[in-house]
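Please see the structure below; I have some questions.
Of the protein chains in this complex, one is absent; all others appear in place.
Naming follows writing order (A, B and C), and every chain is counted from residue 1.
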Amino acid sequence: MQLALFIIFGGLALAGAINLLVQKAPIHSALSLVLVMGALAVLFLLLGAEFIAFIQILVYAGAIMVLFVFVIMLLNAQPSEPSRSSRIARWLGPPVAGLLGIILAALVASRYHRVPANMGQPMFQVEAIGNALFHQYLLPFEVTSVLFLVGVAGAVMLASRPDEAAQNAPAGHLAETEAISRKKGAGA
Amino acid sequence: MVVSLADYLVLSALLFALGVAGFLFKKDLITVFISIELMLNGVNLTFVAFSHYLRQNAIDGNLFVFFVMVVAAAEAAVGLAIIIAVVRNRNTLNIDKMDLMKN
Amino acid sequence: MPIALHLWLIPALCFLGFALNILFGRLWSKAVAGTVGILFPAAAFLWALRLALAWGGFPSPYLESHGAWILAGPLRIPFSFQLDPLSLTMALIVTGVGLLIHIYSLGYMAEEGGFYRYFALLNLFMFFMLMLVLAANYLLLFVGWEGVGFASYMLIGFFFRRDSAAKAGMKAFVVNRIGDFGFLIGLFYLFQLFGGFGYARIFPQVMRMPAETGWHGPLTIIALLLFVGATGKSAQLPLYVWLPDAMEGPTPVSALIHAATMVTAGVYMVARSAAIFDRSRAALAVVLAVGALTAIFAASIGLLQKDIKRVLAYSTVSQLGYMFMACGAAVYGAGIFHLMTHAFFKGLLFLGAGSVIHAMHGEQDMFRIRHLATGGLKKYAPVTFWTFLIATCAISGIPGFSGYFSKDMILENVFSGAAGNRFWWAVGAIAALMTSFYMFRAVFVTFFPEGDAPPPRLAPELEGVAHATGQEPAGVAAHAAHPHESPWVMTIPLILLAILAAIGGYFNLDGRFMNFLAPVFIPAGAGTIATAPEAAHAGLLVRSIPLIAAFGGLLLAWWMYRLRPRLAPRAAQALPQLYALIFNKYWVDELYQAAIVGPLGWISRRVLWRGVDQGLIDGGVNGIGHLAQASGNLVRKQESGLIRSYASWIGAGAVVVLIYVVWLGVR
Partner (left out) sequence: MTVSTFFVIAIVKALVALFILTTLIAYIQLAERKIVARMQSRVGPTRVGPFGLLQPLADAVKFILKEDIVPAGAEKGLYLLAPILSVTLALLAIAVIPVGPPLSLHGWLIPLQLTNLNVGLLYVLGVTSLGVYGIVLAGWSSNSKYSLLGSLRAGSQMVSYELALGLALVGPVLLAGTLSLNGIVHAQAGGHWFLWTQWVAFFIYLTAAFAETNRIPFDLPEAEGELGAGYHTEYSAMKFAMFFLAEYANMITVSCVATLVFLGGWSGPLFGPPALHILLPIFWFCLKVAAFLFLFIWVRGTLPRFRYDQLMAFGWKVLVPLALANVMVTSLVAAVLH
């Protein structure tokens, strides 16, 4: 049963990842990644990490990737046009990616294939995670929250136009007009 | 038949490698960014797997995933804002055309 | 549980005044800034007074320490303060005289800009000086020591727009650094010997050491190094040159530097280190000789100065020489006593001079003052005149005034004390005669009517000599013809100081002051060189010599500048070389310039700047830059500007690292 689920969802994750690579349009890549994340969430469940599994859905798939999709929509990102490309990436890329995958996989497979399966019942985690977060990992937690705050402020600063503050228009309006103008541009 | 730790690790290694490949081959700024997220996801899987198999359900690995997610969220916010700014200024998403520092 | 005296309050209050004024003074009116500037030193003075009144109610020396200032391994230096008769005396002098000078400044600086800055710096000056005298270890003392150097630099250069003032400030700082260098090495040596800086740690160890006779003993070396510092700070030969130039600061600052703070630091430090000096006959001999030589040397320069403040400056140098003579004769108490009386009368003299300058709208040349103030300045400024006269009497050693008692005691001890020396006694006596002469000369020239004296300019052939020194009167107002008495904020401190200068000597009635100070010095010198102060038994002749010197100088001055006014220029004409030599202060400044500053400048310019800096260092740095540029040009091709290329390189690097890890064999 476990193996079957692992094969199904592991395969799904891999397929999603490959699809991500193959697809031309960014929106398809993004949706492929959502698929990967969903599959990974199931794998997390298999590994007894309920909390992380649903946080994965909630935060990763439900928030971060929504943001990606949103930006893709906003910028009306089309498959990128052919351009002067990197020769180095063309020659160096395949061996690098391939070797990285092969070596890493071989490495972990050879080192960890003897680790016994964990038969312990997964314990109820939310409380344990909360305890660890606010005791053992309090400092990292606070630091990441500061990082997050800075990130949000930075994002607002970067994304807002210089003249936007002067106009003091609701942000949504501009986003809409922008999206419309891009659609027009794409159509023309 | 049970699933062993090595299976999960191989899977995550492959996901990571695919992320690297996406990073190297995709010309689209957003897709490159998506590839980074894929790499992070691959790593997250190793965290959870290690935590499950090696530490007998310890939650430390899960916490690392939690932190990775926070960082990823912040990174996505800033990164996407940068992408928007870039597109406004240069009107392209093609990563190969972002070479203003050259020449 | 010993009662808490809160010694830290005294410097802290002054610092608070400084901080408030420097932070907010810009926003305040002069009245507020001045009030704040006076309030805090006044509070410090009251606290010191309270401690003095409570004397006997606590153990002496009283020690308190606050926290750890420096913590490094086993070394632990706290903010420790000490109260004993010596530091109490000093604290009272510093706060008391300092306070009067503060009040005086209210009137004197009323029309100057940077009012709040002035008071802030004045408070800072007091703060550092109080740190210096109240410190219970050498390192904290050194903080105050450097601090007064800094504060004096800022104050001397107070009129920083005037080039000469800025230069004088720098000169004071630099000359002080030379002395500080010796002092610092002495401190290192102390630390090496005794493993700490605290008085309570050093002195008991010193007292167990035998007295040294030669030149090589560690205590001798330490004492001499400390004395180098003292010569810098207290303007002794050969480092006295900064003090006369320090006149560039506002006159009350000069008063503060000369009377209460700064220059007395050296004397205080030598007295504080009495235990060390007492065990080195050689060091004491050096101190005595330097003191005596400085006394006569500066006094002789003072004979011919025309600027009233310069006269006073050289007299300070000379009087400091006396104090060191006392220390050199191992009667530190007498030195401190003279320090105290000197604080009174020298503070008074400077404030009086300031009052004169104020009255004459900035004129400092005594002869021109006499010329401008027709009918004699004493008519216009009676209070200034009388207080100035009292101070002159005190400094000259006229019996009954404070200076007489202290100077007399010093000379007596130099003559007959165990560490005394008759030759230096004679030198000191001659210096006393000179002191009396030039001080009364100053009084007669400044305050009395011109009479049939020649016009202010000296004989024409000496004109050039006078100019060579660059001695230009500072900012003479053309309308200086209306001399006037100073406002009451200036005269009241004068009167108070005059009272102190007159009766200050009676503090030591029946040796009371000496006995008060004795606990500091007697144990330090027990069984060594020092003798009790009253051990000096001199003959009648010896005792009368200072008297004769004082009155002799008075009469001589009267004769030369009142009775026979044409005598002085004629004497100058008779011995032009000698006159020029003395008038130009023995060309010491020029000597230093030629012997030290010039070559140093040449070496700095030619060797260090052009050679080492431009050639070696710049060449090296630029060479590295060119190298980097050249190599950058080589690898520039690799920087394609394509993000994916960079990413590929990073990935390739990761693969290489991974292969290396596998090759190592991960365990």
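Assume contacts are C-beta pairs under 8 Å (C-beta built on N, C-alpha and C of every residue); 3 or more make two chains touch, one makes a residue touch a chain.
This one's a predicted model, so the numbers in the text were calculated from it and none came from an experiment.
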Legend entry - Displayed chains contacting the withheld chain: A
Inset, instruction - With the full complex in mind, choose from A:Ile8, A:Val22 or A:Leu58 the residue touching the hidden chain. - result: A:Leu58
Legend entry - For chain A, residues in touch with the removed chain: 1, 27, 31, 34, 50-51, 54-55, 57-58, 61-63, 66-67, 69-70, 73-74, 124-127, 170-173, 175-176, 179-180, 183
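The definition used in the following text is that only the chains that are shown with their structure count from here on.
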Legend entry - For chain B paired with chain C, centre-to-centre distance based on mean C-alpha positions, whole Å: 71
Legend entry - Chain centre separation (chain A, chain B; CA means) in Å: 6
Legend entry - chain C, residues touching no fewer than two other chains: 640, 642, 644, 647-648, 651
Inset, instruction - Could you list the positions in chain B whose residues touch two or more of the other chains? - result: 20, 24-25, 27, 96
Inset, instruction - Under the touch definition given earlier, write down the residues of chain A that touch chain C in their complex. - result: 85-89, 92-93, 95-97, 99-100, 103-104, 107, 111
Legend entry - Residue ranges of chain B in contact with chain C within the complex: 20, 23-25, 27, 32, 95-96, 98-103
Legend entry - chain C residues touching chain B - in the complex, by the definition given at the top: 639-644, 647-648, 651
